[in-house]
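Shown here: the complex without one of its protein chains, the others still in place.
Naming follows writing order (A, B and C), and every chain is counted from residue 1.
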Amino acid sequence: MKFREAIRNATFQAMEGDPNVILMGVGIIDPRAVWGTLSGTLEKFGPDRVVEGPLAEDAITGMCIGAATLGIRSIMVHHRIDFVLLTMNQLINHAAKWRDMFGQQQHVPIVIRAVVGRGWGNGPQHTQSHHALYSHVPGIKTVVPTNAYDAKGLLLAAIEDDEPVVYIEHRWFHEDEGEVPEAYYLTPIGKAAVIREGTDVSLVAVGPMVPECQKAAQALAEEGISAEVIDVRTTHPLDVETIVKSVAKTGRLVVADSDWGPCGVAGEVIAAVTERAFDALKAAPVRIVWPHICVPSSQSIEALFYPGAAEIQAAALKVCSQMQRRALVESTIKGLDGPF
Amino acid sequence: MKFREAIRNATFQAMEGDPNVILMGVGIIDPRAVWGTLSGTLEKFGPDRVVEGPLAEDAITGMCIGAATLGIRSIMVHHRIDFVLLTMNQLINHAAKWRDMFGQQQHVPIVIRAVVGRGWGNGPQHTQSHHALYSHVPGIKTVVPTNAYDAKGLLLAAIEDDEPVVYIEHRWFHEDEGEVPEAYYLTPIGKAAVIREGTDVSLVAVGPMVPECQKAAQALAEEGISAEVIDVRTTHPLDVETIVKSVAKTGRLVVADSDWGPCGVAGEVIAAVTERAFDALKAAPVRIVWPHICVPSSQSIEALFYPGAAEIQAAALKVCSQMQRRALVESTIKGLDGPF
Amino acid sequence: MVQASPDFKRDLYYRMLLLRKAEESIIANYAQREMRSPPHMYIGHEAVAVGVCAALRKDDVIFPYYRSHGWYLAKGGDLKAMMAELHGRETGCSHGWGGSMHLIDIAAGVMGTSAIVAGTISHAAGAALAFKIRQQDRVAVVSFGDGATEEGVFHETLNFASLRKLPVIFICENNQYATNTHIRDRQAQPEIYRHAISHGMTGVRIDGNNVLGVYEETQKAVDRARRGEGPTLIEAMTYRIFEHCGVFTDYDLGYRTEEEAKEWQAKGPLEQAKDFVTEAEVAQMSADIEAQISEAFDYARSSPFPSVLFAQGVAQ
Partner (left out) sequence: MVQASPDFKRDLYYRMLLLRKAEESIIANYAQREMRSPPHMYIGHEAVAVGVCAALRKDDVIFPYYRSHGWYLAKGGDLKAMMAELHGRETGCSHGWGGSMHLIDIAAGVMGTSAIVAGTISHAAGAALAFKIRQQDRVAVVSFGDGATEEGVFHETLNFASLRKLPVIFICENNQYATNTHIRDRQAQPEIYRHAISHGMTGVRIDGNNVLGVYEETQKAVDRARRGEGPTLIEAMTYRIFEHCGVFTDYDLGYRTEEEAKEWQAKGPLEQAKDFVTEAEVAQMSADIEAQISEAFDYARSSPFPSVLFAQGVAQ
């Protein structure tokens, strides 16, 4: 089934299985039903559980928190993640604080489903991906599914989680087909997936950079370089163990993120690996991220803006070339003899 | 002059020097005048330039942007940085986008002066320091002065800057005395300061961790370890050159930040250094950051929460011990002779 | 207007006295630096919390703002746990994590408090939505100041609550100041209740220092809410006697006059209710309350401090 259908499937299963699960958002009763991900929910569950809000994202988020104190598990849907910025006060000053601030007596099981746009000149305000912002603050978890299977598994896990989870959904995955069991299942939050095994270099990717890394790994294989590809899936809490294990094997790290660099998830991966597996690193890690400027509208500069498989491949070759040089050096030295 | 007086001094000089500079904020005409940093501004410049807003941080921030399109340079003052979260839509979706989104035709020279609290049970909602969030997004600069001299120099530089600058001010620096010239001067944004020279380990610090690193460096000196201390001063754009230069010399890095770790500035420093100066690193870098949980209210757990000089010193010893071991190893090997 | 029974009136007085004396005990002991938390005194506002909560059931819920001591006690929050929280102890109502601005007592229906102005307004509407979804006849109440109504979320929430006819009651405690700025410097049209009307819901302005009046107006709102007739905004005019945050008066600051405060004190909550009780009854109530308070202080002071940052199951 398609990625979008997997989201719909998970939403129906969660709402059928637990009367406390509701949908909230702006434009969710729109006949277009958030690109089809919510088709039929209004008909099936009615306006009390498919709660169309006015254009009041901040208040709606606060209502999710208030309802949560009574046991309601809200899925707050945003057509674009950029709009979540209107709710930062409720999300970071409130939802993220409720558990600790009241000594573990309150929990706010809310899911913030935020869709990321890209292309067709959407421009600077409709193409951001703020997973780094949400990954920074304690009390929030952040997941970024990249295939239909995880789209369902992570959404169900997010709904089951007792703390706020930001579920970041890239619109250009919506059409992707994948194997999705009809049965209810969870993709564990906080666990990365090794989606391709390799021995020379670890390619760690977030969201849309996962398919790019797979492409790059293919190309690298043809050049005799064996790349391991890891889909972080959860940007916080980050599955450092899985990543470190991979780097311990390969000794080389390239991190690809669909976001800006500074204080981003790619940098976090590099920092965490360097702290924990410094001795395993054979070369300087590299991050492939967005140029540090707004996302432009025009196709010509948009093309210059987004990095992809080619940049990842080049970075992988660079970190591996150093290995080869060292190998080379050693081998030549080994052959030396005599005083000349 | 005191840190707080340096801010007041800079504010007066900027407003006297340029009629386009104004103050905006909630409670800025309060007789307490934002802990004295604005005393006398209302009397001197009047209500048209010392603009008391209602409790409407989001609208006021938007007004700063609109006024900026007409050439007004606003200093928006928040008694607590936590309140800036109410303005994220205007700050990140708008102010940070205005330059690029309109092809460099618009500029929003606004300063967001945000005060960070700590202690006396202020609790989870009044003690955050979000410099990482603002350092992530292109189109915003973020500075964190740690002494009276820079408090004035960075504020004046922020006001002169044509793009939005978040000026993060730690309340417990307010009382600190320092040499502050009466003359107008700028502390360049994007330049770190080497405040203590050393050769064995680089201690890179943000905000309140700067004095802690100085304390730690003192203690380390007594143990025969020469620590270099760097005050980043600007968390974005980060002065990577200065930090890399230091690590190239010392080969060891400890980063101390008064914030949470994931996707934070400390991790960014480690990532940037590892990318650019991997071969210079002799040991795994270490970051000293907040535990990943909300800031607690009670003094007993607050004491467990905030790391300080002791943790920095211990981390420095750890990264240096590896050096010593190696040195030791080398020296013993040198002494070796014979087949036993 | 219904005839309130003498017992009921006595009870209202007793509760207001409890709030007053509890805070006076905080003021009296604050200098000992054992209560390390910024206290926003409720003294002068007591009739609002007591009058409102008198019209609520135990299973109704409240979402007070940071000026929450009074609300916590009026809704039946545990006095010992409150004093322990102010002392930062493990036995505090938030186990020492919240402090004065973050009192909670879920069993009593005190669901959450925020140090962010207007932070809980939308929470109450969310709780009311939960009641509506479950077809329960429970009511959610939120309290906030006059300044809070300047935050956009106030209007966003009124619109939604009115649109969905949610069982929520908005209590605006209009003491005319936001910190030290007068409402005339902040609001163009300072009759706050009128915003309710432009959002298509009931809005009234009342004397917030008249506890019976507050009770009666709230009772009407509660009845409407339980009948599914939607929300109400009650603008309760009152006055803060002490400084915005802290245990002192602040007439020296010059943003208000001592005369103004004195006038309000003359028509204060206890003053307006003094014929609810005899002097003998007051003396007896005082003795009873003071005993509870000293017991609460002993409990707080003898309680352990919290000692771990990460509770069971919280990822480090």
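Just so we're on the same page, contacts are C-beta pairs under 8 Å (C-beta built on N, C-alpha and C of every residue); 3 or more make two chains touch, one makes a residue touch a chain.
Just so it is clear, the model here is predicted, and its values are computed rather than measured.
J.: Just list which of the chains on display the missing one touches.
T.: So, taking every chain into account, the missing one touches A, B, C.
J.: Among B:Ala56, B:Val77 or B:Ala148, exactly one should touch the missing chain; which is it?
T.: Of all options in B:Ala56, B:Val77 or B:Ala148, contact with the hidden chain holds for B:Ala56.
J.: Thinking of the whole complex, not just what is shown, which of A:Gly66, A:Gly103, A:Gly267 or A:Pro296 touches the missing chain?
T.: In the complete complex, the chain left out is touched by residue A:Pro296.
J.: For the chain left out of this view, which of B:Phe3, B:Trp98, B:Tyr167 or B:Trp260 touches it?
T.: B:Trp98
J.: Out of C:Glu23, C:Asp105, C:Glu156 or C:Glu173, which residue would touch the omitted chain in the full complex?
T.: Of all options in C:Glu23, C:Asp105, C:Glu156 or C:Glu173, contact with the hidden chain holds for C:Glu156.
J.: For chain C, which residues lie in contact with the unshown chain of the complex?
T.: Residues 150-156, 158-160, 162-163, 186-189, 194-195, 197-201 of chain C touch the chain absent from view.
J.: By the contact definition given up top, give the residues of chain A that touch the hidden chain.
T.: Where chain A meets the chain not shown: residues 26-27, 29-32, 52-56, 58-59, 82-83, 86, 120-126, 291-294, 296-301, 304-305.
J.: Using the touch rule from the top, list residues of chain B that touch the missing partner.
T.: Per the touch rule, chain B residues meeting the hidden chain are 22, 48-49, 51, 53-54, 56, 58-72, 89-90, 93-94, 98-106, 190, 237.
Heads up, the rule we're going with is that only the chains that are shown with their structure count from here on.
J.: Which whole number of Å gives the spacing of the CA centres of chain A and chain C?
T.: Chain centroid spacing, chain A to chain C, equals 42 Å.
J.: How many angstrom between the C-alpha centroids of chain B and chain A?
T.: 28
J.: In angstrom, rounded to a whole number, how far apart do the mean CA points of chain B and chain C lie?
T.: Their C-alpha centroids are separated by 38 Å.
J.: If a residue has to touch 2 or more other chains to count, which residues of chain C qualify?
T.: Within chain C, the residues that touch at least two other chains are 92, 94, 96-98, 102, 114, 116, 152, 306, 314-315.
J.: Which residues belonging to chain A are in contact with no fewer than two other chains?
T.: 89, 93, 99-101
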